[in-house]
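Shown here: the complex without one of its protein chains, the others still in place.
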Amino acid sequence: MTGDSVGAIVVDFPSTAFSAEAVKRAAYALMARYDVAIGGDADVIRCAIRPAHPTVDMATAERDLRREVVDHDLRISIEQRTSPYRDAILGLAFSKTGLQDG
Amino acid sequence: MAKFRERADFDASPSAPYEMLPWRFTLLDQESYVATNMAGEYVLMSRSEVAEFADGRLAPATPLYDELKSRHFLIDADTDVALDLLALKVRTKLAPLANFTGLHIFVTTLRCEHSCPYCQVSRANDDKREFDMTEETALKSLDLVFRSPSRALKIEFQGGESLLNLPLIKFVVLEAKRRNQAAGRDLAFVIATNLAVLDDDALEFARQHDILMSTSLDGPADLHNRNRPRPGKDSYERTVDGIRRARRALGHHSVGALMTTTAASLSSVRDIIDEYIRLDFGSIFLRPLSPYGFAMKTKFYQSYDQSKWLDFYFEGLDYIIELNLGGFEFIEQYAAMVLKKMLTPMQTSYVDLMSPAGIAIGAIVYNYDGAVYASDESRMLAEMDDKTFALGNVHDHEFAEIMLGDALLDPLEASFASSVPGCSWCAFEPWCGADPVFHHATQGDFVGKKPLSAFCTRNMEVFRGLISRMEASPDVRRLFERWANII
Partner (left out) sequence: MITLRGRSIGFNAAAIERDSTILRLSSDERRPAPLKAREGYIHSHGDLPRGFGWYLLKSAEFIGQVPDGAPGAVLPQEFDYLGDGDVVRLEPARGGVRTLFRKASPYNHFMLTERCNNYCLMCSQPPRQIDDGWIVDEVLEALPLIDRGAAEIGFTGGEPTLLGSRFVQLVQATGSHLPKTALHVLSNGRLFAQGSLARDLAAVRHHDLMIGIPVYADLAHVHDHVVQADGAFDETIRGILALKQHGLRVEVRVVLQAQTIPRLTALARFLTRNLLFVDHVALMGLEITGFARANLDRIWIDPADYQAELAEAVGILDRAGMSVSIFNSQLCVLEPSLWPFARRSISDWKNEYMPECEGCEAKGMCGGFFSSAKYQYSRAIRPILSAAA
C-alpha cells in the first residue's frame, strides 16, 4: 500500500463492488472540500481524505465520500446501460431533415 | 358493433421490463434529486426513487412510472415513439448552431470620458484618434460579417464610448445596408452607449435606420454615479436624460438598459429594481460581475464571492416574483433565458450559456485595430496581455483562417460540456454552457475544475433556485412558463 495515510481519514472500497472510475469521479466531485488520495491493490481501492482548506470540517468526510462513490457508481451503470439508446437518438437526430423552426 | 376493450387490455408494459432512456441525476436539496433527459426535460425524484428506477424495480402504472414514460425517461413494450421525439428535440436544441455567428460586435473606439472601475476596456484619452476604428478596418470586418450563414445578423457598436466615433458607426450602417440589398438578411443594429454624449445628430441617424440603443444603468443615482465616475459626476443624470431623449426620438422599446453588479450593488437589489421600474423599463438583467479587465487589475473582483452574488440575485428575483404575483408585469431576463432552456424545446442565443461554447460561433468581436476576438471577454484578456483567444486580424486573415484556426477550435473542443469531467455526468448540463474564456482566466485551462468554478457554482445554484421556486408555487410556475416563452 503506497501513499501517506498519516493524518488522513482512510476509506476502503472493495474492487469487486465499486469501480475505480466511480471513486475517481467522487474524488473529483468533492475537491472543493476534500483532497482525496487514491491508492490500493487488486482487492481494495483505498482513499485517504484530507481537508482541502484548514477551515473544512471533517466530521462527515467519510460519509460524504461513501455517498458520492455510490452515486457515481450508479451513474456509470446508467450510462453504460443507456448508451445504445444515446447513440441511436443522436444518430436519428442528425439524419432527419426539417422541423428546425419549432 | 364490436365489443369495447378495457384500458388494461391496451397496456403491454407489464409484459416486459422497461428500458431506461439516457438520463442523469444531480442533487437538488436534502430530500430530492433533479433527473434530466437528453432534451433537458426534468423530473424530481427522491434518492430511493432514483435507485428504484435505475434498478428496474419501478412498477408500471404508478404515478412516477407514468411521469417518466410521458417525459421520455423510459420506453416499454407499449410504445417507443419516444426515440423519434427525443431525436427531434435534441436536433431542435442543436439546430441553431448551423446559423453560426449572429452577433457581430464592432469596437468603434477605445476612447471614453467615464472611468468605471469595473470597466472591461483600457481607457484612453479623449483626443487619441489612433484608438478609433478606420473605414478600411470596418470594410474588412463587414466582409467577415456577411460570410456568416446566419439569417439574422445583429451588428452591435461598443467601445470605450462607441458614439465618440459616430462617423464610423454611420459608415458601417450604410455600408452594411448597401451590401444587404443583395444579401437579403435580417439586419439589426444596436449602439451600446453611456448616452452622456448622445447628440441630435446621432439620434436622427438612429431614427432613420431603426437602430436600437443599449445603455448602462447600475441603479439609483448615488449607486450609479459611484460605479461610473465621469468628470462632472453626473453620469446618472445624463443617462436618465439620454434615455428620455432616445425614447422620444426612437420609440419606447428601442432603448434598453443593462446593469453591472459591483460590491456596492450587493445590498441594494430592491433599490436597483425600483430604479428600473421608476424609469419605466419592463425588465432587468441581474448580471454577475465578470473577472476581466480593470476589475481584475483593481482587485475589484475579489471583493465579493459567488455566495454574496447569489444572495443578491435571489433577493432580486423574489422581489420581482412578488411584484408579478401582485399584478405588475416585470421580467428578470437571466431567469427568462435559463427557463427557456429548462421549460421549452427551444434554444437560447445567450452566449454565456452555450455548449459548444458561444465564442465566435455565437458572437464575435472586431476590435478597433482589426484584431478579431472570440468574445468580449477575450478582448478583455488581450488588454491584460493574454492573447489566447485572439483569432487573427481582418487585415491579415481570411474567414476560414479565423474560424478554423486552432485558437478557436481547441477551446471549443476541449470545453464541450457533454465530454468534460463534472459536466458530462451533471443533470444540469442540458441547460448549462461551456465558458473556456472564464476558466482560462480563473483556473488556467479551457475546462477548469468544475467544483472550484464560480461559473459552475453560480449556474447550479440558479437552476436549483428556479426549480425550488416552481415546485413551491403553481403561480410561480405559471409565471416562469410565460417568461420562458417571451425571450
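Chains: A and B, in written order; residue numbering restarts at 1 for each.
Convention: contacts are C-beta pairs under 8 Å (C-beta built on N, C-alpha and C of every residue); 3 or more make two chains touch, one makes a residue touch a chain.
Quick caveat, the model's predicted, so the values are computed rather than measured.
S.K.: For the chain left out of this view, which of B:L28, B:M45 or B:L88 touches it?
M.R.: Hidden-chain contact among the options goes to B:L88.
S.K.: Out of B:D11, B:E52 or B:D386, which residue would touch the omitted chain in the full complex?
M.R.: Answering carefully, the residue with contact to the hidden chain is B:D11.
S.K.: To test your reading of the contact rule: which positions on chain B touch the chain that is missing from view?
M.R.: 1-2, 4-7, 9-13, 39, 41, 66-67, 69-71, 78-81, 84-85, 88-89, 344-346, 478, 481-482, 484-485
Please note the rule applied: only the chains that are shown with their structure count from here on.
S.K.: Note which residues of chain B are touching chain A in the complex, please.
M.R.: For this pair, the touching residues of chain B are 19-25, 38, 50-51, 54, 83-84, 86-88, 90-92, 94-95, 345-346, 421-422, 425, 449, 451-452.
S.K.: Under the stated contact criterion, what part of chain A meets chain B in this complex?
M.R.: 25, 28-32, 71-72, 74-75, 77-79, 81-83, 85-86, 88-94, 96, 99-100, 102
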